[in-house]
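Sending over a structure as structure tokens; questions will come in a sec.
Here's a slice of the assembly, chains where they normally sit.
As written, the chains take the letters A and B, and residue 1 is the first residue of each chain.
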């Protein structure tokens, strides 16, 4: 497989990020597409890749190098082709609006979640999605979230990071009774503090969040001039329970690539709903870190590996100045690659 | 149990934080006390909680939802009522003053430590407390700490974060001989760098700190105007060895609540004496992070989840603008909640 072929596949099969119309950048991609043998590659490298392969001894895992490489290649090929799995999490949920109140309805229910091709997990989900649907409102909005519990356990929803009246805080026996199976509960509050927040179960939470009762809650600022400018955005919800290591509910190669056009500014909202840290490393392009838990930093700073701890959210800007397919993964390598190839918390930023 | 009842219990039974005279804020609490059914609750929510409970199927842990809820409720009720356990750690130790020198005496001894009601651990403690007594001095003070070792192992005390002459640094065979069983050693230095520091064993330390030989060492600045203003303060020493996950030596529900009056500014000193990170999440109110390891940051920043790594100290200010009982816990959920209810690194900030 050539990179050329790979990128053409990417261009034809992926276009899910709003504002990222792939294919437009082909003249730029021209440079990228020569990556494995074009005129920009040092002569030595071209010679090297043309060398005859020596017969390697079987290596410790009981595979030859070629057998191992084939498994790694298959994973990348599957990612490039786009892995078909049932269900997609973190999909925007349009609120009903009544008397100026933005109303969201969430139903908690047991489902089967396909976190990678053919790999199913017993999940508990909001509206059948893992992560649950993205709830997005604007600073100052009155928000009502009606939660219906169709699980066998009681539950409750905590709006993590959102400043709410105490009685809307979602902690059973502290701020409300638990929502029993078959019951509902209505949360209502004014969205006061803008930023990248979350919602999740706060009852038997190690299990309930672990099984998928989690999602993004984003409050847009009234005055957007306080945030850095950006053209497109993507939310990455990191997790390490249901289905192992996942980004937005899927493990590589079933993860979604992030796409951008050359020159665009990409905002990434990191959210960690797992039990472990995940230092997220983006290849090729630095990240400007500008907000922590929804609060803008007084002084943004640059990095390439951002350590995201459970419960934290971080917002960054990536200036998409370098075309290509940039690997993007947790740098705890055991969350990202095994002898069978890349897996888990791996995706790519594709700039064309 | 109603929230009303719960808060009344809290008001009558807890008053341990200096400056936090509970009960005064009752008119404000009026708003809080209606949390489960008062006029401020959306009508839909009230209707929902009045729904007839459907008979749930037994859930996977072998409990019905009601049985599980009862266990969760019992934990919260116990916390609210105030769990009686023997011993309280981190109690201020008044120094003797001789010729202007502030003298503290610490005796290392094996004890039984009740980290939760009826749950005992074989501990090694300074002055019978886990954490050991809080040592608090002022920048510029000459400090003498006399350590008497009544353990079966040798020991030594390191003043973690405090700038001391090398010979007072507490590392056996590097800066001093170990303090053998039955012996004492005297540390003496001028307290130069203000901030939230620690002291702990630096001999066979994985075990000795793990068994409880640790405490807070706080140096007040001479010029307090360099710190942000605050009305009250609380130190949270995080740990994950003796008795499992603990805050100030106790696990939920035996943890102490933090209390504040509406409008007060609360300073929290986080210290991690364990072997794992603990991202501490306070519900409802943001934290202004202003110092790292006792050093004021050039630019404080806001967050709601603060990742505290072993050996780190962080100082934050919480502006207590929202009345209520705010859950406060490690956001590695497995450090905070099981199917049997909340446990370990969980407490609450109660603002009245």
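One rule holds for everything that comes next: a residue touches a chain if its C-beta (ideal position, glycine included) is under 8 Å from a C-beta of that chain, and two chains touch if they have at least 3 such contacts.
Keep in mind that this is a model prediction, so the values were computed, not measured.
Chemist: To what total copy number does the complex in this file extend, with 2 chains depicted?
Modeler: In total, this homomeric complex is made of 3 copies.
Methods note: only the chains that are shown with their structure count from here on.
Chemist: Rounded to the nearest whole Å, what is the centre-to-centre distance of chain A and chain B, using the mean of the C-alpha atoms as each centre?
Modeler: Using C-alpha averages as centres, the distance is 34 Å.
Chemist: Residue numbers of chain A touching chain B in their complex, please.
Modeler: By the definition above, chain A touches chain B via 144, 146, 151-154, 158, 160-161, 163-167, 169, 171-188, 193, 202-207, 209-210, 275-277, 292-295, 297-299, 307, 309-312.
Chemist: Give the list of chain B residues in touch with chain A in this complex.
Modeler: 1, 3, 6, 32, 34-36, 40-42, 44-45, 48-49, 51-54, 56-60, 65-66, 68-69, 72-73, 76-77, 277, 279, 281, 283-286, 299-305, 307, 322-327, 331-334, 336-339, 348
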